[in-house]
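The complex appears here without one of its protein chains, the remainder shown in place.
Here is chain A:
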Amino acid sequence: MANSFKFELVSPEELLVSTEVTSVVVPGSEGDMTVMADHAPTMTTIRPGIVSFTGDEGKEERYVVFGGFADILPEGCTVLAEKAIHVDDMNSEIIKEQIAAAEKAVEDAKHDQQAQRAREFLDQLTTLEGAILPA
C-alpha cells in the first residue's frame, strides 16, 4: 500500500478538494506526471486536461481543469486551477464555450507571441475535447 499524502484542488472561487490521496496525475504543460508521496518539490504549470487522483479507499476521481499550476511538495500537492469542474458535471456546452473564447483570443491577439500562446491554448482545448467527450 502506497503512502498517502495531502492533495488540494483550488480554484479562485473555492476550495474544491482537500483530501488524503495515494497518487495524483497532473497534466503538466510538459507532459503528464504522476505524483506520489515524497515527491521531490516541483512546481509546474498545467495545461487544460484532466487531474485524476486516487483516494485512500482506492476510489479514483477526475476533474477537468483549464490551465493553472501545481505546487508539489514531499508532504502534499496543491493544484491551483483557473477553472475546475468534476468530470460528471462536464458537458459539451462548457468546453464549446471555452473553445469559442479561445478562438476569439486567437483573433484578438495583438502580436505574435500572444497569438502563439492563444493558439497553443486552443490546441490543448481541442485535444481535451476529443479526450473527454466520447463521440
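FYI, a residue touches a chain if its C-beta (ideal position, glycine included) is under 8 Å from a C-beta of that chain, and two chains touch if they have at least 3 such contacts; residues count from 1.
In this section, contacts and distances are computed from a predicted model.
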item	value
Hidden chain of the complex, named as in its UniProt record, picked from "Deoxyribose-phosphate aldolase", "Branched-chain amino acid ABC transporter permease", "ATP synthase gamma chain" or "Mammalian cell entry protein"	"ATP synthase gamma chain"
Residue, one of A:S4, A:T78 or A:T126, that touches the chain absent here	A:T78
Option touching the unshown chain, where A:S4, A:S29 or A:T126 are the choices	A:S29
Contacting the left-out chain in the complete assembly, out of A:E8, A:E61, A:E103 or A:E129	A:E8
Where the unshown chain meets chain A, residue by residue	8, 10-15, 28-30, 40-45, 68-69, 71, 73, 78, 80, 82-83, 110-111, 114
